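All protein chains but one are shown at their positions in the complex.
Each chain gets a letter, A, B, C, D and E, in the order it is written, and its residues are counted from 1.
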Amino acid sequence: MAMMALYPGTFDPITNGHLDIIHRSLSIFDRVLVAVAVNVRKEPLFGTEERMDLIRAAVGPEPRLEVDAFQGLLVDYVRRRGARVVVRGLRAIADFEYEFQLAHMNRRLAPGVDTIFLPTTQENFYVSSSLVKEIASFGGDVSGVVPVAVNHALRARFPPATLPTP
Amino acid sequence: MAMMALYPGTFDPITNGHLDIIHRSLSIFDRVLVAVAVNVRKEPLFGTEERMDLIRAAVGPEPRLEVDAFQGLLVDYVRRRGARVVVRGLRAIADFEYEFQLAHMNRRLAPGVDTIFLPTTQENFYVSSSLVKEIASFGGDVSGVVPVAVNHALRARFPPATLPTP
Amino acid sequence: MAMMALYPGTFDPITNGHLDIIHRSLSIFDRVLVAVAVNVRKEPLFGTEERMDLIRAAVGPEPRLEVDAFQGLLVDYVRRRGARVVVRGLRAIADFEYEFQLAHMNRRLAPGVDTIFLPTTQENFYVSSSLVKEIASFGGDVSGVVPVAVNHALRARFPPATLPTP
Amino acid sequence: MAMMALYPGTFDPITNGHLDIIHRSLSIFDRVLVAVAVNVRKEPLFGTEERMDLIRAAVGPEPRLEVDAFQGLLVDYVRRRGARVVVRGLRAIADFEYEFQLAHMNRRLAPGVDTIFLPTTQENFYVSSSLVKEIASFGGDVSGVVPVAVNHALRARFPPATLPTP
Amino acid sequence: MAMMALYPGTFDPITNGHLDIIHRSLSIFDRVLVAVAVNVRKEPLFGTEERMDLIRAAVGPEPRLEVDAFQGLLVDYVRRRGARVVVRGLRAIADFEYEFQLAHMNRRLAPGVDTIFLPTTQENFYVSSSLVKEIASFGGDVSGVVPVAVNHALRARFPPATLPTP
Partner (left out) sequence: MAMMALYPGTFDPITNGHLDIIHRSLSIFDRVLVAVAVNVRKEPLFGTEERMDLIRAAVGPEPRLEVDAFQGLLVDYVRRRGARVVVRGLRAIADFEYEFQLAHMNRRLAPGVDTIFLPTTQENFYVSSSLVKEIASFGGDVSGVVPVAVNHALRARFPPATLPTP
């Protein structure tokens, strides 16, 4: 019986912080399922398929990793997939509050599912997808905090010509 | 001279956490006035009247409780109603910051009005109206964290048929 | 039946922050009982009697205020005195964590007793007894953050002559 | 070589908290450049020019102060202006998290630029532009927490007649 | 290859919060090693052997659990035992800061060892060994927050006769 961990998120796009959590999950669990949340009420920068492709490109060939997408309640998807453990990265205080709220509510909804937290490495402590998108939208260089494929995808979305001339 | 406490909020909808604060306020003060904030800029899930009805249904018959709605500045309403004490529930760090900001600003605007905080009970520490609505919108079971009438109202709003089929 | 609030603390010595909480408690509750904790394991700067006298001197004549001392478990004392409400001042995040821990544990030990929090006024937000003692011990001027009687008592304890000559 | 500090922000509108940070920056650095952020995605209450004028009116004549506006990435603007130090006010925990995230990301993008934090004075600890606007929009009195010119501008925007009659 | 998780702590004494973390670790990992820290500079209430016995008594027969003691640097012990994962419970903000500091320093000292955090269940969110000892020392009832064997051990240490008579 191989233990599978499920790592859910928006991944819009995947950052080096997410990538680190994936690698550490792979070193702890037999299999890791990265689950891209499809939120019909939010407009992501990258589509569901593109977000999944960027995750696969960042990790590279890894038979123990699966990338999937889900809609609706996380705990329903967790049970449908037969996962026992949900993995979340922890960066800072703001994360902490929201993540605890989610973990406790999910525990109430699905008592058999445990949430574990992995502390983000220091180099990625202040990296977030939204900050990355904001900087890239102004033409800033985010190559140091995102995987190569994501850097290319962001440049394609925000070409230098779109920069406002003050 | 009976001391009245005013418990303001959006209550969209009332949760077991709010209900606990109401019961504890009733055990401390002679009268409790629950005041539903009408915010013309935000679109609530439940209308003002329905939110007030759900509060009354959750508390049940209680002559020392009044449920009302208000618009505009809280301190103006507090003074108009002759209240001396504003009650707020405290859950977590995020609450703490915002609540302190409001309490201090209200104190500046109405020096004679005091804000007191009641710590939310542990069972309700991670319950919020917005999380309840999000879970219910995906068909999740929130019966353990909201009053019965609210559970019915949420099910009426989010019938199982509206769930996306993956 | 008059509602009495119990305000426990070490008060070693009382500061303007404590005094503000006492005045606001008096404006909300019929009677206020300030209870000085006698901790046999900690060595206070001022003795129990002196701490009680400094509180009385700071508040002045007030028939609705009682100053007492207690040993042992707070909830035992609260029940012995027939109080229903414990008042605590809230200053900052560090307070918040510890105070919540105490409030929840006390609620477990004495379900009928409620803890309420009053936010410290801005001028006293950064005042603590221990900081006051540290500054006074170096000859610093703390007259702006403690009652007059406390300022005199601190000067008597830390006369200028005791200052180290560098 | 005169050291210039750059104080960026939305300043929609400037509050007494901002003004205090400006005055203290002027007492530490030779020159201070207040930089109003132009965010094309957010709709401010006051236009860029009006926000700049309100800052100038609040500070009064001061040859060592410059007020400017910028678009795009902060670090690009900082380098274009030849500044070495970015000044930010720190109020509360919520600020702290976001400000640290920004400071570290900016440091990554522009290693030669340092961010320094000045703690907001206690009187302004709970003052924010958004709270000021919310209170003013309901006809509340914010004269104690904003400069005189801002108070007039807010009254012009939110005349008493626009108040809803409950 | 069975994955072993190591759960270090002082456990002076074990509480229901610790017990919950042990049970959840057993449901995620093949084997769990509870490691009692021997700190020669701190005087614990219970000796090392007694703390180990209380843990074993609380968990009951479980072939996949080992209880051990260690001295010196945690990461040295982790490597000596061949563990890959260190488990820690997370309760509140104060924990969070210190735990992150330790996790990152341990990661620096032993790059192959990961620290994972499990959120404490709500019922145990405010339970700590030190608070339990303080309450028990005053004769308070802690039976609801510690295992039965610990409750007995605490009563043996703090018999009712030792209570001060006020």
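Here is the rule we use: a contact is a pair of C-beta atoms (placed from the backbone, for glycine too) under 8 Å apart; a residue touches a chain by one contact, two chains touch by 3 or more.
Keep in mind it's a predicted model, so treat the numbers as computed, not measured.
Displayed chains that the missing chain touches over the full complex: A, C, D, E (touch as defined at the top).
Of the listed positions D:Leu19, D:Ala69, D:Ile116 or D:Ala149, the one in contact with the omitted chain in the full complex is D:Ile116.
Residue positions on chain A in contact with the hidden chain: 93, 122-123, 125-126, in rising order.
Against the chain not shown here, chain C presents residues 92-94, 125-128, 131, 135, 138-141, 144-145, 163-164, 166. Hidden from this view is one chain, which touches chain E at 40, 70-73, 75-76, 93-94, 97-98, 100-102, 104-105, 108-109.
Please note the rule applied: only the chains that are shown with their structure count from here on.
Shared contacts of chain A and chain C, meaning chains that touch the two of them, come down to B, D, E.
Ranked by how far their CA centres sit from the centre of chain C, the chains are topped by A. The chain pair from A-B, A-D or B-E that repeats the C-D interface, sharing more than half of its contact pairs by residue number, is B-E. Remark: chain C and chain E have CA centroids separated by 33 Å (rounded to whole angstrom). The distance from the centre of chain B to the centre of chain E, each centre being the mean of the chain's C-alpha atoms, comes to 38 Å.
Of all residues in chain A, those touching 2 or more other chains are 93-94, 100, 104, listed in ascending order.
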